[in-house]
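Shown here: the complex without one of its protein chains, the others still in place.
We call the chains A, B and C, going by the order they appear; numbering starts again at 1 in every chain.
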Amino acid sequence: MIAVLKQNATNEQIESLTAWLKERGLTVHISRGELYTILGLIGDTSRIDTELLEGLEMVDSVKRVSEPFKSANRKFHPDDSIIEIGNLKIGGPHFQIMAGPCSVESLEQILSVAKSVSASGAAILRGGAFKPRTSPYDFQGLRADGIDILLEVKKQTGMPVVTEIMNANHLPMFEHVDIIQVGARNMQNFELLKELGKLQKPILLKRGLANTLLELLMSAEYIMAGGNHNIILCERGIRTFETYTRNTLDLSAVPMLRQLTHLPVVVDPSHATGNTRLVQPMAMAATAAGAHGLIIEVHPDPVNALCDGAQSLTPEQFAEVTEKVHRIRGIVEPGAALQ
Amino acid sequence: MIAVLKQNATNEQIESLTAWLKERGLTVHISRGELYTILGLIGDTSRIDTELLEGLEMVDSVKRVSEPFKSANRKFHPDDSIIEIGNLKIGGPHFQIMAGPCSVESLEQILSVAKSVSASGAAILRGGAFKPRTSPYDFQGLRADGIDILLEVKKQTGMPVVTEIMNANHLPMFEHVDIIQVGARNMQNFELLKELGKLQKPILLKRGLANTLLELLMSAEYIMAGGNHNIILCERGIRTFETYTRNTLDLSAVPMLRQLTHLPVVVDPSHATGNTRLVQPMAMAATAAGAHGLIIEVHPDPVNALCDGAQSLTPEQFAEVTEKVHRIRGIVEPGAALQ
Amino acid sequence: MIAVLKQNATNEQIESLTAWLKERGLTVHISRGELYTILGLIGDTSRIDTELLEGLEMVDSVKRVSEPFKSANRKFHPDDSIIEIGNLKIGGPHFQIMAGPCSVESLEQILSVAKSVSASGAAILRGGAFKPRTSPYDFQGLRADGIDILLEVKKQTGMPVVTEIMNANHLPMFEHVDIIQVGARNMQNFELLKELGKLQKPILLKRGLANTLLELLMSAEYIMAGGNHNIILCERGIRTFETYTRNTLDLSAVPMLRQLTHLPVVVDPSHATGNTRLVQPMAMAATAAGAHGLIIEVHPDPVNALCDGAQSLTPEQFAEVTEKVHRIRGIVEPGAALQ
Partner (left out) sequence: MIAVLKQNATNEQIESLTAWLKERGLTVHISRGELYTILGLIGDTSRIDTELLEGLEMVDSVKRVSEPFKSANRKFHPDDSIIEIGNLKIGGPHFQIMAGPCSVESLEQILSVAKSVSASGAAILRGGAFKPRTSPYDFQGLRADGIDILLEVKKQTGMPVVTEIMNANHLPMFEHVDIIQVGARNMQNFELLKELGKLQKPILLKRGLANTLLELLMSAEYIMAGGNHNIILCERGIRTFETYTRNTLDLSAVPMLRQLTHLPVVVDPSHATGNTRLVQPMAMAATAAGAHGLIIEVHPDPVNALCDGAQSLTPEQFAEVTEKVHRIRGIVEPGAALQ
């Protein structure tokens, strides 16, 4: 960590700050310039609060050199983490496709989609029971009934399920859910993250709409600090000024996160683009960028159904996507099978 | 609401969609162009889900004409709402200043600040007990103890208190808190908003870091839909590309919100700028823009204290700010006293 | 085009506006609602200025239904445009890689890079002679001498060259340049675009750092309106809040632009990421997303050279990238050779 002190910092102030930092176990190197004095802080700075330092009158700015995340940091855990979901694996050489409708509507719908996507190469079933909606007047999901439907289909098909949580009080309902999803709007719901840290279940943590990769990793760190290291990161599009696409899928996040962390990284090309015709090219691009998996919306009848989004693929379109994704995966990770 | 249909929409599709819309009580006007057909939908469209319509293959785009918020809408409630906090009022001609430290540290600290800001014209005491922090390793606030300290100071001084909630399960602790603050990161924590809608206590709802005014109003609508109409909106800076200031205070939000809604609008110039020297000009500017109040960080000893941010004013600086704010308020709202 | 009129628009105002619109050749459909009146405007609206309409007191908002770009619009030109550069082609099934150093430094450097990238599959040589720099004190490029070097290498190797223009007065120097690049900061330098519209030379038009796809297409339209239809669009990363990467490469722009326009779309993964290790995955991802070409920075000795950016590949790394890109291209466009 580096602290840049203002020109008018007095020797007394500098000594007092240096003493305070040394008490916290840090070594302090001082470089005095004409306009600024620079303190180089060596040691474990992850517990030093940068805002606190920046609040001091004598301090011009503070720059972290070491990343403030530790458990998620590849520097301290060089090998890829591999997360187990039943007897499936994701991370490292293991690639998985999660598919299903945006919202759970009925048992028939989920069962039909599950069978169909399973036949095309998706190993995990997705479907929203609790739906975060900007308006209180929009459909909020089937809620508890939606979870029941997912678990019934899991029982009938054997597919593990992933679905979103919005409230830590609902955790008992998620006991048999295989992967708990934290949506973009809850990425910094720190109280919820702390509760999920007490579990040992895999968490699919989606990046917030205007959050940086560092903030995503710090949210993963909240869960890991509680003891749960089973985290799958998910890029799902960020807010930009572009309006032709719903959000902007940040695929450079994939190789960048893979440098920074050992956690697996998956991509959701459906929500990001909000446009069926972009799902296939972006699923292929995400795979080419090195993603460990995809989460794709599939609906048996997206054209006529009035309850599903423009971003859903038909089962036929989904089958075409998985075939091409599989072939690209073979170029990116030649030694590994699709799963 | 307007739905633009694609050129290749068939007559059958148009008729089927029109029938579906009429069933929902809407009148449909059709304008056929060479490249597009436009449906003008007249009636109560607030419960029509635009994403659902946009999901239809035949639909090019959907545009809301009426705003999707009703309870918060000035069109249906032309007079300014006035929120009562004990025997204080905020909204319409009533202007209030809330002041206090970023974090509650000790009874002595809060008592000292409370007396000092009260003497300079702040009627409401602020202070954070639960602190949302990006890193799990940063100070998380005194939590329950912090609330106890605030309530003790309230008892001793009679000042109403405002403090942030992060978890609906903590609500019992907030029973004697006068205004419950929802922080920027929880603006779209819809489950929390629903719980706050069941109370009758004033809610200070802060705008999210990358949220639009429409999203802020929809979050207010979540609380109001539950029955609690005591909402104070707060502009606290949005995320932009600028780095000299921590966030960008969007003061045009103040007159814009006042056009759109009857709810009072206050401004937090401390968090937005993260810089003591900007607090005074921005507090004055917020008042000139028509804000109904300010929320300002004051710390008895910001220079030497190691636990407070660069954005805190000393009590002396705060007194200077309030004096100038008072004079500007006299120009903006000549008939009204400062309170 | 749709114009939404305010509730308080008088019949007289509506008639006067309708008459004015009819004079401009448009048919006007009126839908009257309780809160709003909607005008559906049918006909050629590309020359109607939306800001002018929005400026009218009676108008609430205006929404374009037809795109305001005509020459670039795929609706009026369904087949892919194919741009010829000497006897090379780009667009439709034709894919090209442009490679070379960020800045032209010397004849030896450019000659060495040209031979090397040409051997690895790049058909076009890139290199900056005029460099747009944020600071007046940073290196501004070799300017005229840089162009001379590029043209000398073109003569010796036969490779066509692409280089950036910053001032229409420099056009005489660009007479033998094969593709003129317009950089991100000049995307809306409308006076420059008009001058380029008078040529018949291919223009590589880069998207601005905070510009939308519509704005990019309108800038292409400026050039096309002057008569030059030889335009290659280039996605090169947009400004977002992310700081680990220099910019955010928006790969969804590739399939989205291909829906909207017939012009070829290429991607620059080097500038976008500013990070060597991200260039390969993003070049592969861009190809998977359907790009018609890539523009990649290659420097013979990026590690030790003090005058080149972190985003340059060595010739060896470049050869590895082109090999994988070639294989992905075979999946995306099975019928076409890499050429």
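Note that in this section a contact is a pair of C-beta atoms (placed from the backbone, for glycine too) under 8 Å apart; a residue touches a chain by one contact, two chains touch by 3 or more.
Bear in mind the structure is a predicted one, so any value in this text is a computation, not a measurement.
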Among the chains present in the display, which ones are touched by the chain that isn't there? A, B, C
Please identify which residue in B:5, B:129, B:282 or B:295 touches the non-displayed chain. B:282
Using the definition of touch stated at the top, determine which of B:118, B:140 or B:248 touches the missing chain. B:248
With the missing chain put back, one of C:186, C:245, C:287 or C:322 would touch it. Which one? C:186
Pick out the residues on chain A that sit against the missing chain. 2, 4, 29, 31-36, 38, 40, 42-43, 60-61, 63, 65-66, 75, 210, 239, 241
In the complete complex, the non-displayed chain touches which residues of chain B? 210-214, 238, 240-245, 248-256, 259-260, 272-273, 275, 277-278, 281-282, 284-290, 324, 327-328, 331-332
Residues of chain C in contact with the chain that isn't shown? 20, 46-47, 49, 51-52, 54-57, 68-69, 132-139, 166-169, 185-186, 188-191, 194, 209-210, 215, 218, 221-222, 225, 239, 274, 302-303, 305-312
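To be clear about the criterion, only the chains that are shown with their structure count from here on.
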Nearest-to-centre chain - CA centroid comparison: A
Could you label the chain A-chain B interface same or different, taking same to mean over half of its residue numbers are used by both chains? same
Distance between the CA centroids of chain A and chain B (whole Å) is 27
So which bits of chain B are touching at least two other chains? 210, 239
